[in-house]
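Here the complex is missing a single protein chain, while all its other protein chains stay put.
When the chains are written out, they are named A and B in that same order, and each has its own residue count from 1.
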Amino acid sequence: MSIILSNITKNFGQFAALNNIDLEIPEGELVALLGPSGCGKTTLLRIIAGLEQADSGRVVLNGEDKTEQHVSHRGIGFVFQHYALFRHMTVFDNIAFGLRVKPKQHRPSEADIAKKVHALLNLVQLDWLHDRFPDQLSGGQRQRIALARALAVEPEVLLLDEPFGALDASVRKDLRQWLRNLHHELNVTSIFVTHDQEEAMEVASQVVVLNQGRIEQQGAPSDIYDHPANAFVSRFIGQTNIFAPDDHDAIWLHSSGLPIADKSGKTAHVRPHDIEVQKADDSAAAHAVLKDWQHLGALIRVELVKNAAQGEQATVYAEMPNEQFRRLDLQRGDKVNLRIRNAHWFH
Amino acid sequence: MNAVTHTQTMTKRALHDPAWLKWGLIATALGFILLFLCLPLWIVISEAFAKGWTAYISALAQPDALAALRLTLLTAFITVPLNTVLGVCAAWAITRFEFKGKSLLTTLIDLPFSVSPVISGLIFVLMFGAQGWFGHWFSDHDIKIIFAVPGIVLATLFITFPFVARELIPLMQEMGSEEEEAALSLGASGWQMFFQITLPNIKWALLYGVLLCNARAMGEFGAVSVVSGHIRGLTNTLPLHVEVSYNEYDFVGAFASASILAGLAIVTLVLKSILEWRQGK
């Protein structure tokens, strides 16, 4: 089911939580609403769900204007940040709830409900927990039960608020993969909120970057990473070196292979892996000094200090495969030359 | 090495009270409780049975005592449900919505707690008494409020007004509304949400409030005494019957009725402990 939001605005008192949001989400996508805390992403999710009313604007689900419709009739499934499992009900009763509260003429028989609940429990691989109470479950289990409960009413849109926020790091990694696979299997249009850019890039098919109540950029993860629309997105997604080319740095950048013809007033954003490091032959004219390095698994992050003679002294980060770093055979304090392969310019 | 052990004992001494102090404080505490709480309870029983079983039973079987018991039960039967409904409504409105004047409303709900019981009775006399605002109208229509059952009910409603609400408000505030939102998002109607999610979550606190409300409704003395007129067999509640009997030097009668009320207090305390234990779980 496609989702179209137009002109959504929401204020809490003086604070503008959302400012004229326009957003279109095609059917079957797994979308991440990504942004720093307080950017309005959870509010936007709750407005789509009908848990919150926008001050103005429209919410259109599958071509149908649902702005005025109450949450209980919107056909959405909502997974709450802290799961909101009904603590006085067993896992089974939690999942069955949405089916049992249907009006009599639409309510399945208890046998059908049981069949459906067990199917869902199997889907989330937790059938053996059906008679437990929420208090007896681990965080990851609660999360999956909350998801099964939301899916029981066969929602046309699945909305998840910080689905991995309250989990341990290791559980989080597993669940991310699991959610992605589940989405492949069910293909229900899904939106989740996260403040973790890594999580958004890893799980989502589409990422919407929000900041201070506005959408900064929307696109596939690779688009957003490779072609950030503005300085905020560039800084927020992945690591970035930022150069403000004043008189001194201009020379430094130029010699590093980055021409700065008419880029006055702009800053250059350079990804660490777009900086190539070479051993300097002429140590006096070298670009930087190697300060330290860290292992990031397959990559090495190199910490460099710019040569003060050619510009302001500042730290620059570069990344390269392990193998390449070993071949360079660098020690702390070695002089190096840099070559910037690619940069984005923003005001 | 020595210095280390020395520091450790010093630290231990600074963290734990010496035994003499500990037992001294416990003895003081228990002595005070025995003197002020246990002894009175014991006196109620011993005085009630001072002249034996038969005197006790016959004191309770007096028509006036039975009438007083009936009126006490009737008053509680009317006031407790009304104030329970009010408590749930008030707690719902206050904890689930934002509106202007919310903190004022919360303060006003607690207001009856800071009014002396005597004043709580007086205000109804001022309203409905012979010289009161509505006094003439009611007496013209031959309706008695003051020195009659309606006045007793009104004064009790006033006195027990906050009990349920003040138990529910902090609990529902702390609980938040996520579970209720989840129920709505799964298609539940308002009533389904209330009966299947909200009520099970607040039931122990609700019972707790009802219990305290009931104990006060049955035991209220000051306010009821002002509006009742002490008409034997008609407008005496059990606490008033205790007073009347005591003032007439019918000590067995007074303490027999008092023992019923003390029994009610003990049942209340036991149930309260059970509820606290359930809530704590």
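As a convention for this text, a contact is a pair of C-beta atoms (placed from the backbone, for glycine too) under 8 Å apart; a residue touches a chain by one contact, two chains touch by 3 or more.
Convention: contacts and distances are computed from a predicted model.
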Chain left out of the displayed complex - its UniProt protein name, from "Carbon monoxide dehydrogenase subunit G", "Sulfate transport system permease protein CysT", "Iron-sulfur cluster assembly scaffold protein IscU" or "3-hydroxyacyl-[acyl-carrier-protein] dehydratase FabZ": "Sulfate transport system permease protein CysT"
Of B:67, B:157, B:182 or B:210, the one touching the omitted chain in the full complex: B:157
Residue in contact with the excluded chain [from B:43, B:143 or B:199]: B:43
Per the touch definition above, residue among B:171, B:186 or B:242 touching the missing chain: B:242
Absent-chain interface as seen on subunit A, which is shown: 50-53, 55, 70-71
Residues from subunit B at the interface with the omitted partner, ascending: 10-11, 13-18, 22, 25-26, 28-30, 32-33, 35-41, 43-44, 47, 85-86, 88-90, 92-93, 96-99, 105, 108-109, 111-112, 114-119, 122-127, 129, 131-133, 154, 157-158, 161, 177, 180-181, 184, 190, 193-194, 212, 215, 218-222, 225-226, 238-240, 242-243, 246, 251, 254-255, 258, 261-262, 264-266, 268-270, 272-273
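Operating definition for what follows: only the chains that are shown with their structure count from here on.
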Contacting residues of subunit A [partner subunit B, same complex]: 49-51, 70-73, 76-78, 80, 82, 84-88, 97-98, 101-102, 149-150, 152-153
Complex contact set, residues of subunit B against subunit A: 178-179, 181-189, 192, 196-197, 200-201
